[in-house]
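Here the complex is missing a single protein chain, while all its other protein chains stay put.
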Amino acid sequence: MNLRARLTGEPLALAGLVLFLILLPSLATAFFVNFVMTQTLILGLAAATIVFLSRYGGMTSLAQLLMFGIAGFMFGNAALDGGARGLNLGWHPWAAVGFAIVVTTLAAVVLGAIASRTTGIYFLMLTLVYGVIGYFVFAQIVEISGPGGITSIQRPDLLGPPVRLYYAGLLLSVLAYVGFRALRRTAFGLALQGVRDDPVRMASLGFNVPLHRTLAFVLAGFVAGLAGLLNVWWNGQIDPASISIGPTLILLIIAVIGGISSLEGAWLGAFVYVLVFTYLRDLPLVDRIGITEARFNTVIGVIVLAIMVLSPEGLTGIARRLPVRTIRKELGGTRA
Amino acid sequence: MSRQRRRASLALSVTAGLALLAAGCGGGDDDSTGLPADQESAGGGDGSPAGGDEGIRLGILGQCEGPFGGFHEDVVAGTTLALAQFAGATPNSSTSALEGFSGAEVAGTPIELVGIGCGDDTADRIVQEVRRLVEQLGANVIIGPLSGDEGIAIAEYAKANPEITVFAGISGSQEQTLQVQAPNYFRFYGDGAIWSAGLGDLLHNQEGWDTVAVIADDYSFGHTSAAGFIADFCAVGGDVVSRVFPPLGTTDYSSYIAQLPNPDEVDGYFWAVGGTGTQAALEAFVNGKGDLTGDQHAGNLFFNPNLAQALGTGIAGAYVGGFATLPGDVQTPEIEEYLAAADATWETIPGSLSGNEPAPPSVAAAFGFFYGYYTAGVALVESLEAVGGDISDLDAYHAAISDLTLDLPYGEISLDENRSGIVDVGLSRLVLDDAGDVVQETVAIVPGVDQTFGGTFSPDTPSPGRDFPACEERDLPWVGNAIPVVDGVPQG
Partner (left out) sequence: MTPASNGLDQVRREDERTTSTEVRSRSAASVRSRLTELRRPSVWVAAVVAVAVAAWVLVLADGTPAGAAADDPGKFLVTVLDAVTFAGLLFVAASGFTLIFGLMRTVNMAHGSLFLLAAYVAIRVQEAMVGRSRNIDPADVGLLDWLVPMLAGAGVAAVLGLAIQQVFLQWNEGQEMRQTLLTLAITVVLADQMLREFGGLAQRMVWPGAVTHFFTIGGERYAATRLFMLGIAVLVGVLLWLWLNRTSVGMVIRAGVDDRQMVRGLGINIKRVFALTFLVGSFLAGVGGVLGASFAGAAPGTDGSWLLNSLVVVIIGGLGSLKGAAAGSLLYGTVVAFSPAYLPSQYSYYAIIMTFGLLALVLAVRPYGLFGRPA
């Protein structure tokens, strides 16, 4: 277990991957970078917050898309001027960014505090209800959105060319990944994992269990909000349907495809999802077996089903198990 | 070990940060850094440049999921029929339009179908689908989308990507033309408000309604549909005494029905509740207010018997607004020719009205979803003829589209200054046929309806909403011009 072993391991591979992604815009087509990869990074960043909460906090949250949406709606409300709907505050885009992040974080504080006493399946269902409340809040309160949502949202000038949005997504993804990884070694991260494994013990040790859960939820909400900002800049609009129950479950599915217990799985899941969404129907002969673009959901459903049958840890779980198994077999062979 | 790991992740983040900084600086100097992805404009995907020299690369935006998912076949068939009739296209399959077509050409310019977008009734999804068509497959002409909020999103996309040309499909929101004002976005059919036009005139001046209660879905299309009716009914002197907007997804409508005035307190009701709500809300009305007496009710296209196949027979007698085509009882030579052309193009089409089972193509063709995409296809063909197949000068091409007047089977369509259709609206009444089915009987055709309603709606007014428009008398250009229809024959 020396430095060399470390450097040949995961971090080096990931650094290589990041370097490759940085160079990608010179290698790939505009569509691949600005559509496929940018969407992958945005969805991956949002799904990573689900993984973070699940992995370190033991909370499977369906409220992350809501946080994502709140940030988007708030940016639209603050930045637009003279649009058809919303508050039309007409602020400077970066002031709007600040506003969106503050509101999202505050919402996360309130929702996190209420949810902090539940865990497991109860937490999942409570956060699903959060998502539904959020949907109706934006659908019914016309002052901040209304059913038609907020349209013609422009991104700040700094991010004008589409490729910069890609780089922004990459930067935030790398920061979130490194940040979440680093966090688990901090006092807070360790306590959070303790809370995940045995809340009663941690409480009796004097740890404030609900506070730790709330703080984790707030952090995840903040990061999901950043992803939500990227999303409205990428998409140009947001409406209540963007955060309805369907997309909410899709984000969970993305986290599940990659592997809900590994951070990098979030981006892997997003990549697989976007690839299937974009390219499946272009495959030759695939329509012969009844798979057209109209049956996209069936394909996604079957993929998730297969993954969950094979391994609850998703694609990264499957990928990890394969080499380990062969190594073990070899070891066993030499010993025998 | 943990320290080493921390160092490793630090190194990783520093590397990443520096590299990103470098890339960011590179991208920050100038907009022309040579990266293929660093293009503001779309249309260059996969090395197939957009532009006139290669002809028309057509993308069609339909919906294969969501509430209108069943109409995917219908809408693609609509455009295909136009190209088969007027551009020499041959469908690749005799039983489905989704297989595409070949051989379409207008004035020497070939029309190639590069892809069919698959929406799910949300704006997010349709934007992704149009980006795929334009940025990956290199489409330079788009026909679609299907529904209201999608239309706004696609109009915004068209505005941001001036090198494409969009002919809207059958999306019914007002804003996509009135407010967004994209110079390359054209709609050759009416909107949700237009389809309610003339109804108020008929109900007030002919049926003697002075007061009406409005109940509509609480979202853009419900608001727009109700707005058209309210503008029309109030313009001729009627009064809207109650507006109720149940949220989408309501299961039990009884509390909302209770908010409506009783049948003896009001002359009639206007309904714009769609999906399962059409029947559920009517049933709640029967439960709470009393039996349906058809002549006290009117509805928008959600009352169309083709959409509301679940409606009970009690609704017979109600008036219904228009929707792109005319009910089947009107058969002019032009309509017969159009329907025959559909039947000649395919053997069968599994459209939504036949439950997505194979049926004669004319079944789908006689309905608004098919027809909206058909008008867009005809507009594409005629606009290409107008410029001699040369679309290298987009401004000239767009000007030519704006000047088109299409002579179509269900009436003439031209565009207003916002590139939105000025159309004829067919009003009808629900009646029971001999088999006991509820069918439509056309009662009047209102010619030349435009989306401003004599100034009620303009680029400066808000979008139709729960309180807008207010109930005001005003002059409408089409009041008194309605052509009565008797036994399916327009009089005069």
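We call the chains A and B, going by the order they appear; numbering starts again at 1 in every chain.
The definition used in the following text is that a residue touches a chain if its C-beta (ideal position, glycine included) is under 8 Å from a C-beta of that chain, and two chains touch if they have at least 3 such contacts.
Bear in mind that the values here come from a model prediction, so they are computed numbers and not experimental data.
Touching the chain that is not shown, out of B:Ala82, B:Ala158, B:Leu178 or B:Ala280: B:Ala280 (per the contact rule at the top). In the complete assembly, the contact with the undisplayed chain comes from A:Leu126, out of A:Val103, A:Leu126 or A:Leu171. Checked against the full complex, the candidates B:Phe245, B:Tyr269, B:Tyr319 or B:Tyr410 give a single residue touching the omitted chain, namely B:Phe245.
One chain of the complex is left out; on chain B, the residues touching it are 65-71, 218, 245-247, 249-252, 254-256, 258-259, 275-280, 286-290, 305, 307-313, 352, 355-356, 435-438, 466. Listed for chain A, the residues touching the missing chain in the whole complex are 1, 5-6, 8-9, 55-56, 60, 114, 117-118, 120-122, 124-126, 128-129, 132-133, 136-137, 140-141, 184, 190-191, 193-194, 196-198, 200-201, 203-205, 245-246, 249, 252-253, 256, 260-262, 294-298, 300-302, 304-305, 308-309, 312-313, 320, 323-324, 327.
We take it that only the chains that are shown with their structure count from here on.
Averaging Cα coordinates per chain places chain A and chain B 34 Å apart.
Chain A contributes residues 1, 3, 6-7, 11, 14-15, 18-19, 22, 25-26, 28-35, 39, 84-85, 136, 139-140, 142, 146-149, 151-152, 160-164, 166-167, 170-171, 174-175, 178, 181-182, 185, 235-239, 241-242, 247, 277-278, 281, 292-294, 296-297 to its touches with chain B in the complex. Taken in their complex, chain B has these residues touching chain A: 1-2, 4-6, 8-9, 11-13, 15-17, 19-20, 22-24, 27, 31, 34-40, 44-47, 64-65, 69, 72, 98, 116, 118, 121-124, 127-128, 131-132, 135-136, 149, 152-153, 156-157, 159-160, 173, 175, 179-180, 218-220, 247-248, 462-463, 465-466.
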